[in-house]
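The structure under discussion is supplied below as structure tokens; questions concerning it will follow.
Note that one protein chain of the assembly has been removed; the remaining protein chains are unaltered in position.
So, chain A:
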Amino acid sequence: MSTLIDILSQPAILVALIALIGLAAQKKKMSDTVKGTTKTFVGFLVISAGAGILQTALTPFGAMFEEAFNVSGVVPNNEAIVALALTDYGTNTALIMFFGMVVNILIARLTRYKYIFLTGHHTLYMAAMLAVIMAVAGFNTFGLIAAGSIALGIIMTLSPAILQPFMRQLTGNDNVALGHFSAVGYAASGLVGKLFKGSKENNTENINFPKGLGFLRDSTVSIALTMIIMYVIVALFAGPSFIESELSGGTNFLVFSFIQAGSFAAGVFIILSGVRLVLAEIVPAFKGISTKLVPDAKPALDVPIIFTFAPNAVLIGFFASFIGGIFSMVIMVFAGGVIILPGVVPHFFTGAAAGVFGNATGGFKGSIAGAFVNGIIISFLPVFLMPVLGELGFANTTFSDADFGVSGIFFGTLANYSGPIAITIGLIVIIALMAIPAKKKKSSHKGEEKAV
């Protein structure tokens, strides 16, 4: 019995077993089953290895930031925080992810919300965050997995749902949904864009915009460059004497900063490879099974699917969102407390998408204003999210995209009222609202937005 528990409490073995079940259910060839199961197993261990590198690279940054400015500085990065979360919450994350997908299929099958969330890495990241929040809330193991899975299934459904009106406007049809956990920021951008309805004809794509910054789409390049800039600025403020005596063991403070910044990017690179291995079998299995069980479902797909609709808005949105991030950072400096540094990766992906939605509803001006608002949203949400993450709230990194913030704060706040009971009641209420058939559309739409 204790051997069995030992086996199941090893997340690497657990995800491998989930992959094995998925492969067996699809009646794959023996060789493919062995290959897929092994890759999933190794992938999880790759993530842990990346987490180690990342932590080594991030700890000096935190120390330098505090020495320089007397407050803690946080660089939001999903991969970084998830890798740290998985070291302690790996088993629960794997189980919540698995059952969360089941709940997603059940909701799509039984209610009018026909969305199947196919962006596997975001499912994994959200599962990790829910595992942390439900544990901090005080659930026992069974309750934690049940509540986490139901919450995950709900979020996987509602995140695409609140964005669908804007997706319809953008794509001109209702067949595809967006599966990216920053939907609150995108919807906000779409709404802000509506304020500029008059200038809708003045589209971003009518402008000649320089394309030279496309290389930032390469995430290794953009992470390394931003971390180098941030590390060097903070190092200059912290001063050589502190760094060389306390952190670098005598190595020149700027050289040390360069290497640490590069190591951060290396850590993320490794984590991404691990995530890719872990998802390689699970996502196709989920896709295959969901198409069979919910044939009329709308697949919710990763964010770059909308980038081709307005390539200029992608770059404009990135800049506007990033400026929103810097603007928010300045406010935080004056307000005191933690400072959320604008990371290029979240602003690039979520800012770009916000720019596309803003452009769809309000043209060039809508694109700028919407993405700017998105930048402010993804900067301030982490400030309120971090306190509900327990120990992980003290890491120098956190979840970057808007839906993580909104759902984390939602469940965290419920937990602060009266722990597991409040969360359980909250989940029941949301499910009940979602079960209402389509005709009472107006009232249940309100519930949707609050819930996500």
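Points to keep in mind about this one:
In this text, a residue touches a chain if its C-beta (ideal position, glycine included) is under 8 Å from a C-beta of that chain, and two chains touch if they have at least 3 such contacts; residues count from 1.
Assume contacts and distances are computed from a predicted model.
The subunit not displayed here is recorded in UniProt as "PTS sugar transporter subunit IIB", chosen from "PTS sugar transporter subunit IIB", "Spermidine/putrescine import ATP-binding protein PotA", "Polynucleotide kinase-phosphatase" or "3-isopropylmalate dehydratase large subunit". The omitted chain makes contact with just one of the residues A:D6, A:D218 or A:E391: A:D218.
Touch with the chain omitted from the figure is made, among A:R109, A:K194 or A:R276, by A:R276. Shown as candidates are A:G143, A:P311 or A:P387; the residue that touches the absent chain is A:P311. With the whole complex as reference, residues 118-122, 171, 176, 179, 211, 214-215, 217-221, 269, 272-273, 275-276, 279, 283-284, 287, 301-305, 307-308, 311, 314, 349 of chain A touch the missing chain.
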